[in-house]
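For chain A:
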Amino acid sequence: MSEQFEPTIIGFTCNWCSYRAADLAGTSRMKYAPNVRLIRMMCSGRLDPTFVLRALSSGADGVMITGCHPGECHYIEQNYKALRRFLLLRRVLAGLGIEPERVKLVWASAAEGARFASETTAFVEEIRKLGPLNWGKTDDRQQTMDDVESSVVNRPSSEMEVPA
Partner candidate 1 sequence: MKQYAYYPGCSLESLATSYNLSTLEVAQTLGVDLKEIKDWNCCGATAYFPVDELLAHTLVARNLALAEKDGLSDFVAPCSACYKNAYFTNAYLKKDPDLAEHINYALEADNLHVNGTMKVRHLIEVFIEDVGLDEIEKKITHPLKGLRVAPYYGCQLLRPRKDQENVENPQFFESLLSALGAEPVDYPSKTRCCGGSLIITNRKAALDMVHILLQDAVNRKADVIATTCPMCNVNLEVYQGQVNREFGTQFAIPVMYFTQLMGVALGIKPEKLGIGKELVSGEPVLAFAY
Partner candidate 2 sequence: MSEKIGVYVCHCGTNIAGTVDVKGVAEWAAEHLKHRGVVIGRDYKFMCSSLGQELVENDIKELGLTRVIVAACSPHLHEKTFRTACERAGLNPYLCEMVSIREQVSWVHTDKVAATEKSKAAISGGVERVIHNEPLEPIQVPIHADTLVVGGGIAGIQAALEIADAGYHVCLVEREPSIGGHMAQFDKTFPTLDCAACILTPKMVEVGAHPNITLLTWSEVEKVDGFVGNFKATIRKKASYVNTDSCTGCGICWEKCPKKVVDDVFEAGMGIRKAIYRPFAQAVPKYPVMDVENCTYFKNSKCKACQLFCPTEPNSINFEQKDEILEVQAGNIILATGYDLFDATRIPQYGYGKLPNVFTSLEFERMCNAAGPTEGKIVLRDMKTAPKSVVVVHCVGSRDENYNKYCSSICCMQSLKFAHLVMERTGAEVYNCYIDIRTPSKDYEEFYKRVLEEGGHFIRGKVAEITDAARIPEEEGKLIVQVEDTLIGKQRRIPVDMVILSAGLEPRHDAKEVGKLFGIACGASGWYTERHPKLDPVATMTDGVYIAGCVQGPKDIPASVVQGAAAAARVLGKIQQGVISLEPIRASINKDQCSGCRICNGLCPFNAIAYIEDDNVSDINPALCQGCGTCVAACPAGAISGTGFSNEQIIAQIDGLLLRNLEPAGV
């Protein structure tokens, strides 16, 4: 029997909605796949796209970005900014030859523990289908990562951010 591939996924949550959705999934004892490891930020707007690249280049097979539903961000509208970055990031990933589907955006309110759980499990399955990314596992991983980071940082800033 060939062993099933267990992806490693980094999840970013905002402090107000999606992290609380994860809390709620816990207090409600909902079961979901154990492959996602979470990082809490204050808001999805804090998500620097380089974090995602860093995670992928350091061995994660996928990255899940979560935040409050549009219109419900606790900092008014920062999740719209996260959305824009997410869309641009997927283009950058495609340019780097990485399946853009490895990065997923999920909105989950503090009341949506069930949604958080089901989206997580679904995402794990999607990544399982895509297979391992193996980016961080090469020897010159530091080199690759530096390349990526600098290529992103050196892009014209207007491309990374559309001021409100």
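As a selection rule, all candidates are chains of the complex that A comes from, given by their letters.
Throughout what follows, a residue touches a chain if its C-beta (ideal position, glycine included) is under 8 Å from a C-beta of that chain, and two chains touch if they have at least 3 such contacts; residues count from 1.
Quick caveat: nothing in here was measured; it's all calculated off a predicted structure.
What candidate from 1 or 2 touches chain A in the complex under consideration?
My answer, from the options 1 or 2, is 2.
Once bound in the complex, which stretches of chain A touch candidate 2?
8, 10, 19-20, 22-23, 25-27, 29-32, 34, 37-43, 45-49, 51, 54-55, 58-60, 71-78, 81, 85, 117, 136, 153, 157, 160-161, 163-164
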